[in-house]
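Read through the structure below, which is laid out as structure tokens, and then see the notes.
With one protein chain held back, the other chains of the complex are shown just where they sit.
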Amino acid sequence: MSTQASTAPAVAEPVATAESSARRTWREFRRNPLGLPAVVIVAVLVLVGLCAPLITAAPAGYGPDVLQAPSAAHWFGTDNLGRDIFAEVVWGTRASMLVAVCSSALAIALGVLVAVLGAYFRSLDTAIGTLVDLMLSLPVLPLMILIAALAGPSLPVTVAVIAAFSWPEVTRVVRSAALSVVGLPYMDAARVIGGGHAWIIRKHLLPAVAPVIVVSVVLTASRAVLSAAGLAFLGLSDPRSWSWGRILYEAQQSGAMSSAWWTTLFPSIAILALVVSATLMSIAYNDARNPRNHRR
Amino acid sequence: MRRRSFAALAATAFGAPAVGGALAGCAPSPRPGSRAAGATLTVATTTDVVNFNPLVGNSRTDYWITDLMYPRLLTIDDAGTKRPWLAREHGYRDARTGFYTIRDDARWSDGKPVTAADVAFTINAIKRDKPAGNTTYGQLTNVASAEATSDTEVLLHLSTPDATVVREVGFWMNVVPKHVYGTVGNVARFANTSDWVGCGPYTLVSAAKGKAYTLERTEPYPWAPGGTPSLARVVFRVYPDINTEILALRSGEVDLIANTLPPAQVDVLRHTDGITVRKVPGLGYAHLAYNMTHKPLDRLEVRQALAHAVDYAAIRRVVLQGQAVTTHSSPIPPVLHAYTDPPTTTEYRHDPAHARRLLTQAGYREDRHGRFGLSLRMIYSLQDAVTAQWASMVASDAAKAGITITLQGMDRNTYLAKTDAGDYDIYAGNFAIMDDPVTNMALTYLPDGAINYSKVDDPRLSELITTAQVTPDHDRQRELVRTAARLVRDNVYDNVVYMQNFYVAHRSEWTGFEARPSELLTVVDPASLARARRR
Partner (left out) sequence: MPTALRFAARRVARGLLTLWFAVTATFLLLRLLPGNPALAVANPNMTKHDQQLLLTQYGLDQPLIVQYGKYLWQLLHGNLGMSFTQQVPVSSVLLARLPWTLLLTGSALLVTVAIGVPLGVLAATRRGGVVDRLVQLGGVVGQSLFVPSVGIFLLFFFGLWLRALPIGGAYSPDASGAAWYGDVAAHLVLPCLSLMLLQIGSYVLTLRASLIDALGEDYCELARAKGLPNRTVVWKHALRNALLPTTTLVGLQLGFLVGGAVLTETIFAYPGIGRGIYEAVTQLDYPVLQGAFVLLAATVVVANMLTDLLYGVLDPRVRTA
């Protein structure tokens, strides 16, 4: 019953003007001064993650200079075992992004499926709505802590735990968008001309809610980065792979946060950059495609 | 309408803090005499108190606090030797009877004297009620009962001869007042959350869970100069994050950090104005245990190869920042000079080439990447920061010798569960206090020992240990122990990596602390805090 106004669904437009709608969205997107820089930053981070081996060597097991401030030899300084923090941040981009992308993908897949089914098959809707509300009422972080602690810290557990608590929000948002589309005349028309359920869902419902899904993907992924970092900070992440959260965790455990500012600053900035850009990107996109925002 | 919605919103937002504030209780009233400068020592700790009953398993902070209230029969000196405390004398009347003769000048805070009846009661109550997590309970296996034959004499009636129980129980057990604990029925269920009766030097007067615990001076205290502990109050404050704790020390909000410093911070704090760093000798060791029930760890060459693949010096240098010493691969902490001077063992040499030779000898072949087909799982607790760090070093160094070690860091409970089930190839961990080699070896190397993580069952070793357990002659016992240590080292039944010395930090305006060995005692031991004072 509640609405998330910032992601209010746009009314689906007739097929004939689909091309110009996309172009219009892009034009509006470009006009937003926060949108393009955000896309650039995200692109840079993705590139860093993909090309990590080309940028710097993997972080060593340990090194001679422990907790050294940033210098020419170590741009971001060294950590409590003498490892190069620049290398840690660069290579950490991979794990952090991987977790974000995977948990987001899982959450989206599940969330969209449930939402679409609920919107389309009204008989399931009340049950689904109740389940979503129940899940949304659970205290998320404490439960994530509980499960991660008991199931053991590893990448798959982190991804599963974050996805398990992210999908209800996705469902809630997509469902309200889907509900508004399902009632439209052209959906009835499609049924009348004999379209099967799967075909209607695939050809009409999904494209109509696609923009909402896109926004949801990005927002879920960015929140996943923060959740993963939070779990890592509490010692509940995979100790074998480097992630930004792990850099912060090691800094916290060794007491370095109180004396070596570089151990905290750089991974925190990385997290901030990714999350802020991803969020701004999706906000700009959402604003751009909503025709009500177009007039000035 | 708008006003109503705003009003409702405002009401909720105001209501919550108001309700919270009211529930948080009325402001506490001031304590008399506590404002005197230099009279209150504020101690920071990262772990919260779990319960106030020293007989039940508890956290480190519980231990520090209850130690200040309930006396022990024996204390320990820098060399790890047991020294008199509440018990002026201790020993054995015959093979099946131990005894303690206690002081007659100790008093509980309600005025009643501390007597042998309290000691006997404590021992019998532990045996009767089997409190969870009680260290002493396991030590009392051979004790049938305790008896107070006078106000100052306690007899331990043993079911079988046991040459170590008097010393062990004397050091590990806290004596509780019979007239308080005796009224509760089952001591294992006694929460002890108020109206504390303690012997001192300081006794709890208030406890705010998760926040602060306040103890006040208890007189007379026979172990303090002049019978009076030097401080009026001691306050323990909980800071879950060690970084916040360090900041609080630097700003002067706390005077002493009770938990030992992470190695990387010792040097930083040493060079910080206004802060003094004290060394606390260690009494335990960090080790790797190879599970001999898992093939191929039952083979000596494989264990030796693993031992030679570890770079012990690098671990001590990088992770421990030079704050650890070698035990020469012996399971006896070097601080126990009686057993370790002169050393009977030498540390395993870090020699990956030799490790490879050993593995080839054992029948393994290197593939074209230089890897042997040997893959092992190593478990460790993520809650133990230092171990977690050197565990990863061990794995990367093993790779250089062609051995693949898969790290399995896990939270403490899963770690304990897997340890219990023997579900690991290599176990990495540490023991905080290994104060009595005979008892410790019995637990670690006898086939049914509770901490026998390598699952060793060597008849020769078992015989050495069981003989030492019943030998009252100290010299003979020492020889047996040293031989056993050599046996352990040569057969790699245990790979002792280092013994860590600890450091604690306090503000420079405080002095008088006396460091006791191990991170369990440090400078918050009763003897130390009874003498601490502001300059």
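Order of writing sets the labels: A and B. Residues in every chain begin at 1.
Going forward, contacts are C-beta pairs under 8 Å (C-beta built on N, C-alpha and C of every residue); 3 or more make two chains touch, one makes a residue touch a chain.
Computed from a predicted structure; not experimentally measured.
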Sole residue of A:Ser104, A:Ser166, A:Ser237 or A:Gln252 that reaches the chain not shown, by the stated touch rule: A:Gln252
Among B:Gly185, B:Pro240, B:Pro447 or B:Pro472, residue touching the chain not depicted: B:Pro240
Given B:Thr346, B:Ser375 or B:Asn413, the one touching the chain that is not displayed: B:Asn413
Residues of chain A in contact with the chain not shown: 1-6, 8, 33-34, 130, 133-134, 136-143, 145-147, 149-152, 222, 226, 229-230, 233-234, 248, 252, 257-258, 264-265, 268, 271-272, 275-276, 279-280, 283, 292-293, 296
For chain B, residues in touch with the removed chain: 1-2, 4-6, 8-9, 12-25, 27-31, 34-35, 40, 42, 48, 50-51, 53, 56-57, 130, 132-135, 137-139, 189-191, 193, 208-212, 214, 235, 237-241, 243-245, 247-248, 250-251, 253, 383, 411-414, 416-417, 420, 443, 450-451
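Here is the rule we go by: only the chains that are shown with their structure count from here on.
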Chain A and chain B, separation of their C-alpha mean positions in angstrom: 44
Parts of chain A lying in touch with chain B, wherever the complex brings them together: 61-64, 66-67, 80-82, 149-150, 152-153, 235-236, 239-240, 252-259
Complex interface listing, chain B residues touching chain A: 241-244, 246-247, 250, 261-265, 268, 314, 318-319, 321, 382-383, 385, 388-389, 392-393, 395-397, 407, 409-411, 413-414
